[in-house]
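Structure first, commentary second.
Shown here: the complex without one of its protein chains, the others still in place.
After this line comes subunit A, so read on.
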Amino acid sequence: MTSTTLDTAAERRKLVRAGLSRRHVGEKMFRFFGVVAIVLALGFVAILFADVLRKGIPAFTQSNIHLSVTFDPEALNVDPAPVREPGQSDAAFNAANLAWQRQVAMLNWNTVIEAALRNAAPQGFDIDSRQILSIVETDARHRVREVFVRDPSLLGQTVEVDLLASANADNWVKGNINRDLSDTQQQLSAPARALIDTFEENGTIRQGFAWSLLSNVDSRSAPASAGLLGALMGSLWMMLIVVVLAVPIGVGSAIYLEEFAPKSRLTDLIEVNINNLAAVPSIVFGLLGAAVFINWFRLPLSAPLAGGLVLTLMTLPTIIIATRAALKGVSPALRQAALGMGASRTQMVFHHVLPVTFPSILTATIIGVAQALGETAPLLLIGMNAFVAAVPGTPVEQATALPVQIYLWQGNENRNFFEARTSAAILVLLGFMITLNAIAIFLRSRLEKRA
């Protein structure tokens, strides 16, 4: 009897031993595939980041031309700036001032800039007006004019100004365009290229941080001055609208559905629909937004308000689902304790259950907002892919958003210059997102400690 049990035990041990190596192999295989999957995923992310960084980082520096500009009274034949007379009304003074500014704007500021450039060039450098002006960005005349409008007493004097080099000059300096190509394939003429090299040697052209990227609005007439400020503000307005609308509505409906709504066919149907909504492609929300907000509610085209509302619709399901999951995860003991102490259901939910779920709700909100921040497709349908050269002061003014600006720059004709700018814009967008996430993680860890 005993021998048979021993036998079976020995046999079983043998069986186990035989299978052991197979199980070990299985385990090793699984671990190996896991590592491969992670390496692959990280590898692709690394390639993507390396590519964007490689292309984008050079765009954060930009060529500046340091010039001594003389406000020559002969070239600038303009009336003296209006001075406020005693007893003159605001309107009359403003009108006089506008008329004077218009007069100043009509002056040929290029002659002033050309004179300054020729002054900086070596004596007797042979180059015509058009070629020499191609070195400096076309917005230089506005910059110089602004200096003059701010201080009209500068007439006849010389000031030191830093101006942006043109996009083509910047390409030449940075080697974005092949220097060995023949004249016909170059954007700049041979004398202009030679002058740029001279300027670089004598320090007239210097590389500086591209503040224009962050402090300017988009520009087509002066590509080198194109910046992200307008898009950044547009995105901020939209995110504000998303947070203000989606969080209270989303959390409120989640609480109602989870805690108060009776379990019935109807609530089941609602639940299924919310889950489906979360999977609806964003372009569909764009179509809906164009039909409802633009055509029916008559909201202005290209406005962050309409964009924010569309993105709110998109973010709502994410927040509702995450909040419901968080509420479900709260221990029944907590609820029963509160009810047992005589709390009403509302008190139970708002005083005891909800505070515990704050960290999860915050995470859901941030995920939703980050998703909305990167969304492009629905915005194209409500006219936010327009060229806007102004900073939106209110959510009803026309604006673009960061991802749309990336899309627009990607399509710009000046490929040599905007390829780098586009990558730089991607970096700014990523930076914006990482900041948002960092704030969320910081808040969450604080809330978790408190809870």
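Keep in mind that, in the parts below, contacts are C-beta pairs under 8 Å (C-beta built on N, C-alpha and C of every residue); 3 or more make two chains touch, one makes a residue touch a chain; residues count from 1.
Following the convention adopted for this analysis, contacts and distances are computed from a predicted model.
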Exercise for review: If you had to name the missing chain as UniProt does, which of "Lactate utilization protein B", "Lipase", "Phosphate transport system substrate-binding protein" or "Heme exporter protein C" would it be?
Suggested key: "Phosphate transport system substrate-binding protein"
Review point. Of the residues A:17, A:150, A:298 or A:449, which one touches the chain left out of the display?
Key: A:298
Practice item. Using the touch definition up top, pick the residue from A:156, A:411 or A:431 that touches the left-out chain. Key: A:411
Check your understanding: Which of these, A:43, A:208, A:248 or A:329, touches the one chain of the complex that we don't see?
Key -> A:248
**Study point:** Which residue of A:21, A:123, A:178 or A:264 touches the chain not shown here
**Key:** A:178
Study note, to complete from the structure: The one of A:122, A:281, A:355 or A:431 in touch with the missing chain is A:355
Exercise for review: Considering the whole complex rather than only what is displayed, give the residues of subunit A touching the chain that is not shown.
Suggested key: 98, 101-102, 105-106, 138, 142, 177-178, 181, 184-187, 219-222, 241, 244-245, 247-249, 294, 298-302, 305, 350-351, 354-355, 383, 385-390, 394-398, 410-416
